[in-house]
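With one protein chain withheld, the remaining protein chains of the complex are depicted in position.
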Amino acid sequence: MQTRRDTLKQSMAVASLLAATGLFPRDAFAFNKAAFEARSIADVAKAYGAGAPTESKDVTLTAPDIAENGAVVPMAVASSLPGIKHLMVLVERNPSALVAKFDVTDAVEANFSTRAKMGQTSDVYAVAITNDGKALYAKKEVKVTLGGCGG
Amino acid sequence: MKQTLLILVSALATSAAMVGCAGRPAAQSPAADPDQVAAQMVKTSFRSQGIATVDRVTNIDETLKLCNAADVAGKPLDAAVAKRLEEANLKTIKWPTDGKYLGDWKEGEQIAQSGRGMTWTDTAGAVNGGNCYNCHQISKQEISFGTIGPSLYNYGKLRAVADPGSAASKPIVEYTWGKIWNAKAYNACSNMPRSGHMGNLTEQQVRHIMALLLDPQSPVNK
Amino acid sequence: MADPMRIRAQASGSNAVVRVLMSHEMETGQRKDSAGKVVPAWHITNVTTALNGKQVMSAEWGPAVAKNPFLQFTLKGAKAGDKVSVTWKDNKGETRTDEATIS
Partner (left out) sequence: MRKTSITLAILFGALAASGALAQKSATESIEEYRKMLEDGNPADLFEAKGDALWKQKRGPKNASLEACDLGKGPGVVKGAFVELPRYFADVAKVQDLESRLVSCMERLQGFNAAEIAKTPFGRGEMANVTALATYVAAESKGLAFNLPQSHAQEKTFYETGKRLFFMRGGTHDFACASCHGEEGKRIRLQDLPDLTKNPGDGVGFAAWPAYRVSNGQMWSMQLRLNDCYRQQRFPYPEFGSDAITALSTYLGVNSKGAKSAAPTIKR
């Protein structure tokens, strides 16, 4: 079995190699500025060419009820539906709603976990955009608490 | 040759002494007095930084000194000593200059929420918080509260304070003011800061906290 | 140069679960420093993943992804010994790629 340390060593070695070969296509690095500046869930969906979002049981959002600290809030988005193009996590009351957008391919499951920053207690959305331009969502309120000595 | 031997012998003697030393630490000179060592360490280990000056630990008052010693010994303070310290602390309490004990509970809630002020990263003259929620439950709405002190939810209601200005409420109103101003007046070694006495909160801030606890309109008493 | 990522990739059945930790400030652009000056946004904008050299996943991230980001996803049809590589790029144009072998 490979230890974590070996993995690391290997990672560092290949890093420069991959960079040098230019293995990653440039178009993989598109960044949808409009989507990341949008304030509402609907505007984010629109920025990705989808219609008005509707609530759906086929989209799953995993997030805690209470976050001990808003700086790191675990969130997972998943969908059981076929034909999902994008999965996104959004925090409604953040300065910009969109946290992350993942592209689904045949090679990965429609299931991603990441961690978001939350400025305050807010509804959190998991949104799925289908190949035919539908936006489906699940939502949940996550409370952000004040912790520690507060100084 | 002779010289070499001499060096060898002395080297052996030294190493023997070192072994002996490591093996029998108790045989060293009588152990240093930990109280003195601690006092010395405090002097050499802390430095003034910003508004947090070293005298905050090198020059503490008698109340703290005696309570600290009692904690180290693991024994409560002698009853007579405790009484003497409480009386001394009671004398420091500054009662409201205009006889007005209660301010605005909404401001009180904000002061109770804040844990800021007086650290080496704070600036002089900044508004200090009361640190209240760190240790106490106060209003029902705030779920992030500490449990070092007792719950203060329904503080006034439980003590039947219907009108804080009434003669009937006077003893509890005065006690509450005194407790916030100098908690050691009622319990010499209390964990609670002496917010008024040590200059952490202003008279006006204490009034606001009083209102949070005692005003029948405060969410605390709903 | 940015510090290396930690990539853990574990096969389970015909899939592999990949967990990635990246070393990045993820500065929001909303924060002020002690002098009151706004700290400019500095965050990862794109993440791509390849399985044995073939791109299988891409993502766009905003500044609201937490500092030192964590990412978990599941690769279909991956087995022990396969190579997973992850690349990130940030809004300053800095990029980093690391690779791990599925165990």
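The letters A, B and C name the chains in turn, as written, and every chain counts its residues from 1.
Simple rule for what comes next: a contact is a pair of C-beta atoms (placed from the backbone, for glycine too) under 8 Å apart; a residue touches a chain by one contact, two chains touch by 3 or more.
Treat the numbers as computed from the prediction; the structure is a model and nothing was measured.
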item	value
Visible chains in contact with the missing one	A, B, C
Residue, one of B:S45, B:T123 or B:Q141, that touches the chain absent here	B:S45
Hidden partner chain, residues of chain A it touches	4-5, 8, 64-69, 71-74, 115, 143, 145-151
Contacts of chain B with the absent chain, listed as residue ranges	22, 25-26, 28, 31-32, 34-35, 37-38, 41-42, 44-49, 52-54, 56-57, 60, 64, 67-68, 71-72, 115, 118-121, 131, 133-135, 143-148, 184, 191-194, 198-200
Residues from chain C at the interface with the omitted partner, ascending	3-6, 19, 21, 23, 25-26, 66-68, 70, 72
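Definition applied: only the chains that are shown with their structure count from here on.
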item	value
Category of the chain touch graph - line, ring, star, complete, other	line
Residues of chain B engaged with two or more neighbouring chains	none
Touch list for chain B against partner chain A, complex	113-117, 119, 122, 129, 131, 133-134, 143-144
Residue ranges of chain A in contact with chain C within the complex	1-2, 4, 7-8, 10-12, 14-15, 18-19, 23-25, 28-32, 35-36, 71-74, 76, 91, 94-96, 98-103, 105-109, 111-118
Residue ranges of chain A in contact with chain B within the complex	66, 143, 145-151
